[in-house]
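Heads up, the thing below is written out as structure tokens.
Left out: one protein chain. Kept in place: all the others.
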Amino acid sequence: MATLEQVSQCVVDGDVAGVQGIVKQLIDAKTPPMDIINKGLVAGMNIVAPLFKSGEMFVPEVMESAETMNKGMELVKPLILDTDMTTKGKIMIGTVNGDLHDIGKNLLIMMIESSGYTVIDLGVDVKEETFVSAIKEHQPDIVGMSSMLTTTMMKMESTVAEMVKGGVRDKVKVIIGGAPISPDFVDEVKADGYAEDASTAVELCDRMMASI
Amino acid sequence: MATLEQVSQCVVDGDVAGVQGIVKQLIDAKTPPMDIINKGLVAGMNIVAPLFKSGEMFVPEVMESAETMNKGMELVKPLILDTDMTTKGKIMIGTVNGDLHDIGKNLLIMMIESSGYTVIDLGVDVKEETFVSAIKEHQPDIVGMSSMLTTTMMKMESTVAEMVKGGVRDKVKVIIGGAPISPDFVDEVKADGYAEDASTAVELCDRMMASI
Amino acid sequence: MEDKMKKTFNKLAISKLDDFVYGSCPNPVTTKSGMVIGGGLVYPELNFTLPGMDVNDATMDKAARIYTDIITTSLQRAAELKSPGVLIEFETIPDFTEVPAYGRRINQILIDEIKAAADKYGLKATLRTTPNDLREMSRPPVMRGGKYWDTMLELFNNCAKDGTDFLSIESTGGKEIHDDALVKADIRKSILAMGVLGCIDMEFLWAEIVKICDAHDCLPAGDSACGFANTAMVLAEKGFIPRSFAAVVRVVAVPRSLVAFEQGCVGPDKDCAYEGPYLKAITGCPISMEGKTAAPAHMSPVGNVAACVCDVWSNESIQQVLLLSGMAPVVGMEQLIYDCRLMNAATAKGQQFMMRDLLSDSDASLDPQAYVLSPEVVLRISAEIVKATPDGHLAMTIAAARGAIEEIKAGITSGKVQADKRDMKWLDKMSRQIDTIPNDPHEFYKMMEPELDLTTFTASEYGL
Partner (left out) sequence: MEDKMKKTFNKLAISKLDDFVYGSCPNPVTTKSGMVIGGGLVYPELNFTLPGMDVNDATMDKAARIYTDIITTSLQRAAELKSPGVLIEFETIPDFTEVPAYGRRINQILIDEIKAAADKYGLKATLRTTPNDLREMSRPPVMRGGKYWDTMLELFNNCAKDGTDFLSIESTGGKEIHDDALVKADIRKSILAMGVLGCIDMEFLWAEIVKICDAHDCLPAGDSACGFANTAMVLAEKGFIPRSFAAVVRVVAVPRSLVAFEQGCVGPDKDCAYEGPYLKAITGCPISMEGKTAAPAHMSPVGNVAACVCDVWSNESIQQVLLLSGMAPVVGMEQLIYDCRLMNAATAKGQQFMMRDLLSDSDASLDPQAYVLSPEVVLRISAEIVKATPDGHLAMTIAAARGAIEEIKAGITSGKVQADKRDMKWLDKMSRQIDTIPNDPHEFYKMMEPELDLTTFTASEYGL
């Protein structure tokens, strides 16, 4: 008989091929779908996150875990109401105007998404106005901006200014990060928080959500 | 027969021992005292300054030149009216509160003084209030502050703030310098100018005086 | 689909360890100022960038003042420290390539100040101009035309015309696929991105750049797999991907970066191209490298070993910020000059091979990425790569990957290199994946196509 622990283990192991078989057995055995999600799939990701942070898991392994979770979800989702699916919050991410670096942003999105947030990815080289119109459209809780160049970091400030002008600044928390960005820069560009890397960004989002 | 050129040369050579003999000859020959000063002694220092800037003269040599000039002045000064003696301006210098570095400040004073300014030396570890009361007392044209530590550079800001409070900020130009000070810092502490070293400080003072 | 190599490298230009050392190479390059790069001495190469600021019409005067200040103070320090010569790299920021007039203005400042320093101090200096590869500003990238292509070439052309000595670029063909290869630690995708797409793109791009150089008194210097292999190194350094994977990716980059030389580059290759030692072994051209003295730009596990066979030694980049002693670029210049002095002092005594081995010994056993840069490993794998030359770039890239995997495995087994306990597993996994790669690049592409995110990538831009 399959167990919820086995589901978790599949997620931890990144067993993309094996997870659906086990989830199916649990469904057939009338395990409550929300239990499969929370005590199986999500529980697995909750083991993965600290292992990544401590360096015991690599990103590709985390990505396989996330993919495994999604494979499991595919089977369980049709069995639950849309309203049962909770999200920790909605986060919008983009690399600022003029900046093309996306690998760090993509890692960040993967980490945030697999920790339970809904993510809207605006991509790279995102103009100030684009941030504002996207905030109006998607109404995220948190907006994350990244910059990897000393000459694009200032765009964070103009983006926040644009948010003020567009009347959406106080509707979101703004967090920033990237190689040239120091914690002090938060005050300078009038953001709300700073994350050093993908792992700490998740913790930052959790703190931000708690304060909303 | 002694010449004004010989006086200049004495100054350039730092001939402390020889200068008075030549100056005396010129006085006896009824050379106008202001010529001895301007075309002899000061002309000599005007040769020294660029030689120092280009690295052809060392500080101790410049100091000997300055001493030579002063020796010559001793003989000429009694012959002229106080009002004939002009100064390029009055400059007040101090190392900020908490900072004990004085060798750079002293070099600066020597350079500024021998270029024709009157200098008031407030010393090191100068408190904010001391700057203000000294400005009231001496009414300088320019106030120079130096700092050599990242943890005392901020005292420049509080000193300027104290000047504002004391109502003397707009009566002086404020210039700053020192190892941790960058040109951008001028705006940050609301000063008027920045000098990288003793040579450029003289040029800065000249520019500042021209703009007063 | 056929490789269009103008020049082919069927055998190693340097095959013996006794000929493989910093400061000299079979094909040295002489600059207009009389520096002979690869002619015996290692020269410093300084690169620098703006502090945090916007770049636009309103701030360009300020930017120009900053660059003027950096170049004059750095060259002055080089003269004071009696450097026998200096290479300056102007690696543009995107704004400088997007508005070529901006880039050209700064480039001219550097040319003028290099000339002024020659007059004032008798200092020999030379300029490398490295515009940005703007093509990835279109998403998906447009590789062979369009406004970004035109704009980028305008800057290349104008800087060459104005008197720059060397042109370089960190080209990005295939990067849109490689980013995904990195985060998934997928060696097949990495090989596809660099060994197929990157090579195809560099043939096209470098044919153009070489044409520009030929039209002016300018030399094509080389390319860097920076956005590929250095990104891998940074990710490995953060613990995100296995170090052994990053080490293999480094070697996978070799045939890709070699394309620049097939198209006519003469070196010195780009500083951040850690694949440089392989390029030097294969082509005999001089290379620039960076290591511990580039730590202000990025940390690395190869701080010393990177210097083993360098002809130019670089700081990678530093922004204009004030440190306790002075501005950071001047500090970088001083540190580079002392490093070069030490290497050159050894050469003067005939001890350069001993110094080279110490540079290698000090790092190579501590990380697979350092191990694959040690001169003897470089020579062995390079020999495997050139053996595959007749079969084209994909075959060369597979040979590079296989060679790296086998060398690292043997190094771990024999205790020559320390590894994470998980590295051997990853090396085995990479081996198995490589075994599935067909010899034909087209077939390989077709095989991989289902796994590619075709929203980020346009096959026809690579003639596929």
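A few comments on the model shown:
The chains carry the letters A, B and C, assigned in the order they are written, with residues numbered from 1 in each.
By our rule, contacts are C-beta pairs under 8 Å (C-beta built on N, C-alpha and C of every residue); 3 or more make two chains touch, one makes a residue touch a chain.
This is a predicted model, so every value here is computed, not measured.
Across the whole complex, the hidden chain's contacts among the shown chains comprise A, B, C.
Residue B:102 is the one among B:102, B:128 or B:162 that touches the chain not shown. Note that of C:105, C:298 or C:387, the residue touching the chain absent from this view is C:298. Within the set B:29, B:59 or B:85, the residue that contacts the chain not displayed is B:59.
Taking the complete complex into account, residues 150, 179-182 of chain A touch the chain not shown. In the full complex, chain B makes contact with the omitted chain through residues 55, 58-60, 63, 98-100, 102-103, 106-107, 110, 123-125, 149-155, 158, 180, 197.
Considering the complete assembly, chain C touches the hidden chain via residues 49, 77, 80-82, 237, 291-293, 295-299, 301, 303-304, 317-319, 321, 323-326, 328, 330-331, 334-335, 337-339, 341-342, 344-346, 348-349, 351, 354-355, 357-359, 361-363, 366.
What we mean here is this: only the chains that are shown with their structure count from here on.
Set against the C-alpha centre of chain C, every other chain centre is closer than that of B. Chain pair with the larger contact count among A-C and B-C is A-C, by C-beta pairs in contact.
Annotation: 33 Å between the Cα-based centres of chain A and chain C. In chain C, no residue touches two or more other chains.
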